[in-house]
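With one protein chain withheld, the remaining protein chains of the complex are depicted in position.
A, B and C label the chains in the order they appear, each numbered from 1.
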Amino acid sequence: MTGELDLLAELLKHSPALIVAIPLLGAFLTPLIGKINDKIRNGFAVFIVALTSFFAFLLANDILSNGSIRTYVFGGGSALTDGGFAVRILFEIDGMNAFMAIIASILALAGVIYSWSFMKENTGLDKYYTLILLMIAGMFGMILTGDMFNFFVFLEITSIAACALIAFRTNQGKAVDAGFKYIVISAIGALFILFAIAILYSQYNALNMAVLAREIQLTFLDKIALALLITGLAMKAGIVPMHMWLPDAYGRAPASVTLLLVGATQASLYGALRMTSTLYGKNIVGVIKHADFNLFSQVVFDITLNGVLGFIVILLAILTIFIGVLMALKETNFKRMIAFAAVAEIGYIILAIGSAFLAVSSIDSVTSSAVLSQPGYMALKGGIFHILNDALDIGLLFLVAGAIYYTTKETSLNKLGGLARNMKYTTIFFLIGLLAVAGMPPLNGFASKILIYESTYQVNPILSIIAILCSILLLAAFVKVFHSAFLGPKQEKFDNVKEAPKSMLVAMGILACIIIFIGLFPEYVLNNIVTPAADALVNFGNYIHAVDSNYVISLIGGF
Amino acid sequence: MLYQISRFIEQWLDSFKTGSEAFGVGFWNPLAWIISIIIAFLIVYIIRGMGKNEYKEKTEQTKVFLSGNPEAEKEKMHVKASNVYWGFLETLKWLYKGLDKMHNGNVSDYVLWFVIILGVTLLLIGGI
Amino acid sequence: MSGMSRIVKTVTNITFPLVLIYGLYVIAHGHLTPGGGFQGGAVVASGLAMILVAYGSVWTMGKINEKHLSALESVGALGFIGLAFLGLIFGTWFFNNYLVGDEFLFGEIGKGLANINTAGVIPLMNFAVGLKVIAGLFAIVLVMAYATRLKEGK
Partner (left out) sequence: MIYQIPYIAVVALILIGLYAIIFRRNLIKMVIGITLIESGVNLFLITLAFRKESTAPIYHGTGSRLMSLPVPHALTLTSIVIGVAVTALMLTLVIHIYKHYKTLDARKIGMEGDEE
């Protein structure tokens, strides 16, 4: 019995490294296994991702239930060297990382299971599985890492693998073109992020996020680095007006890849969150809960920075929601239309985050302590919750679009129609995804959107009015899709269309079940998964403390 | 006894509010929504049951009747996706013209947008 | 791409071993001098690219297939990850340098402060990375040259 416990504890200790290492190992084993048999290779890929997800869930369970922070230093030893240099590469997992790891593992699992049937007719599948496992490894790396440069490396790994996957169907010119756009955009974004990392390194001689967060002084160069980081990651996350690559790439990639691309986009968004609220935690959002007066003396808390940042983010968020929804209303290509909806959904997330920033700045500090106000905290929670819901809903819709492409070889909504007669389960899944994205109760999209509406209403009523209006427009856009693809008279050219294959239904079913579960028990998910993540972002001091134990701050207040 | 019953009813009613700070006060409980959806389905079912039951398939009754006009092909009968919100799109044509220009598929322009936003952010954040 | 003149071929034949040895030297001394798996691998791959230019892509494609190169690349990557996993098994952490201060691998060659056997597992990782880079870069160049061969005829 104790032996089992020891093994579990040992696995738990090493799981941060294993989560990234297992897909990497699997990626390079796949071409060798693919020489034996195709089915064995597919099964192997599913097995690898399932193993990774198992470790991710193990880790997330531990982190989220205990509220602890785990660090994993590669090569062993302590996080800091004797002289206090922070050059060792380490993974640091707190609530937010664990939360993102859950999302990534769900998406990865669904994506790999889905591709079993979906990619059956394509050639070169050895490479496909290698790339998909590489992309999963990169995604997990981005999410788990606690090192700036490592973040950049995993960002690039993800984008290279993603680009090759977008352009996987090289017989389609548009797909290749979308891949080229994606790689140009991500290369430029990543290079500017690297530039920002170099600026930070030049000042503090550290690449470790926790040490940087401890040291940061918000000099002029730091502000430049902040702007570079935010803009670079915002472009990777597809925020208007830097979103135009997103519909091109999402629309042209195979559906299983699109699902993972959603995950990669979320990971970039996570990066932006981590940069603003942990790395610049002293200056932006992090200080809020830790209104420790000793800490305050060293903190260069800049209330204007919060205001300006909140202003920028909210402006971009409103633009993102509006343009995403308007384009989704007009678009007639199935996958591009969902991609625009995805843009709008990202807008909701950053609207919440921007409101959190703004809520901090608008609280005047009578006791010289800027405590995150209740609406700000709620907005942060809503935004984080919506990351999960967005990934699931949009992912499910993309899978449905892929299933329709698989059975009819058609993506134009003008040519589809009456498919509900042939594809019952797919229709049900689409209906679930539609209602969830539009924020209809009792599905998951509603649970997070109500948080966003309520909190933004207290920040500024106009924001929540715009958000609700755009949600209705989003529903209208999806009703259009539902009408034109699934309803209507039975068409002769689709007489032979059958239900999607089993593996695709299983993948869609997984996502749909999770959506319904979250919809029915939003409180449970909110308290057990989302709140630890939001707390982890707010308590940036704990993040530093996990690496540098000399850095102690006492907790006061709380909610 | 009476007190206990009234207390129980109160608690039951309370369960329809989410009862937490997070979701505010209101009938946002998923349970309430499921119950109301089931009730709505029941009502629809009852209304459907009230319909005439002399309906027979594949007879004159099921034929499409378009004010005496001949029925077009099935594919032509279906409202196309691009026609669904025609009025809305027509009204906002001025806006969509600009938006379409934005999404021109040229990666140079995409990068130009990035540079513009980068410049604005640098000015705003660096300027404070 | 067809082959070039006899002079170029002869010069390539002479210089290629030198380039190869230099590249392998850079790989082997990666932990002591500037260099390492990637740099040495790039040097070797550039030597192979020289052969490709001199003899033409069709000839080279006949000698070595791009599929073999991909397999070799996988083996290199597997070696790297495998060594990292061995760190988990023999040492205590992933990527642990469990061979450092050990003598069984290079034995007497490696004695001394600035010799091969001072870095434990790092030279092995360099070899793995070098293999991957040689195979990968050469595969890229080869495939690109082969893809553009059709333009020559026009």
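One rule holds for everything that comes next: contacts are C-beta pairs under 8 Å (C-beta built on N, C-alpha and C of every residue); 3 or more make two chains touch, one makes a residue touch a chain.
Note that the coordinates shown come from a computational prediction; the quantities given were computed from them, not determined experimentally.
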Checklist outcome for this item: Considering the complete assembly, the absent chain touches shown chains A, B, C
Checklist entry - Out of C:G23, C:G36, C:G87 or C:G130, which is the one that touches the chain we can't see? => result C:G36
Checklist outcome for this item: The one residue from A:L32, A:L51, A:V176 or A:L319 touching the chain left out of view is A:V176
Checklist outcome for this item: Given B:I9, B:V64 or B:L112, the residue that touches the chain left out of view is B:L112
Checklist outcome for this item: Note that subunit B touches the absent chain at residues 103-109, 111-112, 115
Checklist entry - Given the full complex, what residues of subunit C touch the hidden partner chain? => result 32-34, 36, 38-39, 42, 113-114, 137, 140, 143-144, 147-148
Checklist entry - Can you list where subunit A touches the absent chain? => result 87, 149, 152-153, 156, 160, 163-164, 167, 170, 173-174, 176-177, 179-181, 183-184, 187-188, 191, 194-195, 198, 201-202, 207, 247-248, 251, 332-333, 336, 410-412, 414-415
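Just so it is clear, only the chains that are shown with their structure count from here on.
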Checklist entry - Which word fits the touch map of the chains here: line, ring, star, complete or other? => result line
Checklist entry - Does A-C or A-B have the larger number of C-beta pairs in contact? => result A-B
Checklist outcome for this item: When centres are defined as mean Cα positions, the distance from subunit B to subunit C in whole Å is 57
Item to check | Approximate Å spacing (C-alpha centroids) for the pair subunit A, subunit C | outcome: 36
Checklist outcome for this item: Residue positions on subunit C within touch of subunit A in the complex are 70-71, 74, 77-78, 81-82, 84-85, 87-88, 91-97
Item to check | Partner subunit B, residues of subunit A touching it in the complex | outcome: 177, 180-181, 184-185, 188-189, 192, 220, 223-224, 226-228, 230-231, 234-235, 241-242, 244-245, 247-248, 302, 304-305, 308-309, 311-312, 316, 323, 326-327, 329-330, 332, 374, 378, 381, 413-414, 416-418, 441-442, 446-447, 450-451, 454, 476, 480-481, 483-485, 488-493, 519-523, 526
Item to check | subunit C-touching residues of subunit A, taken from the complex the two chains share | outcome: 14, 17-18, 21, 24-25, 27-29, 31-32, 72-77
